[in-house]
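Then we have chain A:
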Amino acid sequence: MKLTLKLTAAASALALIAGAAQAETLRLLTWGGYAPDAVIDAFEAETGIEVEVTLSNNEDMISKLRATGGAGFDLAQPSQDRILGPQMEFGIYKPLDQSKLDKALWVGDLYDASIKSTTVDGQAYGVAHIWGSSGFAMDRSRGEGIKTWVDLCKPEYAGRISMRLKRTALLGMSFGLGDDPFAAYDDPVKYEELMKKAAAKLAECKPNVKAYWSGSDDLLAMMRSGEVIAAEAWDATGFKLYGEDTKFNFVAPETGALGWIDTFALPAKGEADDAAYAWINFVMRPEIAAQIIEASGAFSASKGSDELVSPVMKAAYQEAFTPDVIANIKWFPPVPAGLEDIEGRLLDEVAAK
Partner candidate 1 sequence: MPDFDLDCRNLVKRFGTFTAVDDVSFSIPRGAFFSILGPSGCGKTTLLRMLAGFAAPDQGDILIKGASVLRVPPNKRPVNLVFQHLALFPMMSVTENIAYGLKRRGQRRAEITRAVGEVLERVGLPDAGPKRIDQLSGGQKQRIAIARAMVLDPAVLLLDEPLGALDLKLREHMKIELKQLQAEFGTTFVYITHDQSEALVMSDTVAVMNAGRFEQVGTPEELYYRPATAFVAGFVGDANRLQGRVKAVGDGRTAVTTESGLELIAGPPSGPVRTGTAVELFLRPEAIACGGAPDGAGNRLKARVEDVLFNGAQSRILARLPSGDSIEALLPQTGAAASLKRGAPVTLGVAPEALVLFPK
Partner candidate 2 sequence: MTASRLTLWLLFAPFLAWVLLLVVIPHIDLLILSLREKVAPRVYETGFRNYADFITSSVYPWTLFRTVAFSLVTTAVTFVIGFPVAFYIAKVARGRRRAALFLLCLLPFWVSEIVRVFGWMMILRETGLLSGFLQWAHVTSGPVEFLYNDAAIMIGLVYTSMLFMIVPLISTIDGLDDALIEAGYDLGGNGVTVMTRIVIPYAMPGIMAGSIVVFMLSLGNYLTPTLLGGKNGQWFTAQIYNQFITRFNWELGSAFGFILLITSTLVVWLLLRLSGQSLSNTLGR
């Protein structure tokens, strides 16, 4: 009786292990819109690999991976500027094997730039996937006066602007004040000084803020209802609103939109590297990348994918990103460890004022 029980238990345990080995899974930690269902289905059909998606954002990704020392996920998608610092501090990623990437699928410049900015001790940890920028989501019929970050603080927009009280707002305001915080990344003292100046401006600007937004649904509701004229936002938000009413769009500040690139990075204790590489090479195919562009509203580093997007998306992009604007994008450089502590303290003070 007991023996049979044991045998049954052993058999079922074996069956479980066998089952797990058969259906390979890829645990993906990514942003909303970066892994649409259609793309997942196509990938599964082609490779037999199941994809489990966990939606997240930069800070949350780092926190999740930090909590487990880099376990629990097989592929993550942090922004390129947020790899260096956390990697030095917490060691949550493993180096990329570039030989497994089909480099021809990438826009060459973006590939090289992302590899370069995520290299720690000669090892690259991230490769570009989606790029976009931060600037203003704006009701263009009412926001002609807003050209640069400091214009958000003009009295005529009192109670009619919004922003996310995160580092982008702080950095944007610093550019708006005529400084170049990116140049001061390596000089903590200078950087703190610039940030204090920007924080003071943000605090001064507070009466203009209706509410600090925390999720894009929140922001979309405020923009659609007309309660907010302009907000610090991602270009994707502007494009989405453009799709609903062309009076909205993304508008880049004169000091330059702040450009970011979301990458692929392998968590230190990921268990399905091959599946991860397969996924990366799969979604970089132009026709797949175009689907992701539609879903996320942001652009892909996949070569030729921009030719395949919908006319509305194309129109929104072309209106927002003229060649001058593209040339003027300020790409976020890698954030050295420690800077975020300075920013955090200042942002808390702004919030409490």
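Criterion: contacts are C-beta pairs under 8 Å (C-beta built on N, C-alpha and C of every residue); 3 or more make two chains touch, one makes a residue touch a chain; residues count from 1.
As a selection rule, all candidates are chains of the complex that A comes from, given by their letters.
Quantities reported herein were computed from a predicted structural model and do not represent experimental measurements.
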Any idea which of 1 or 2 touches chain A in this complex? 2
The answer for chain A against candidate 2 in the complex is residues 59-60, 62-63, 66, 86, 88-91, 159, 165-166, 206, 209-212, 214, 218, 221, 225-227, 337-338, 340-341, 344, 348-349, 351-353
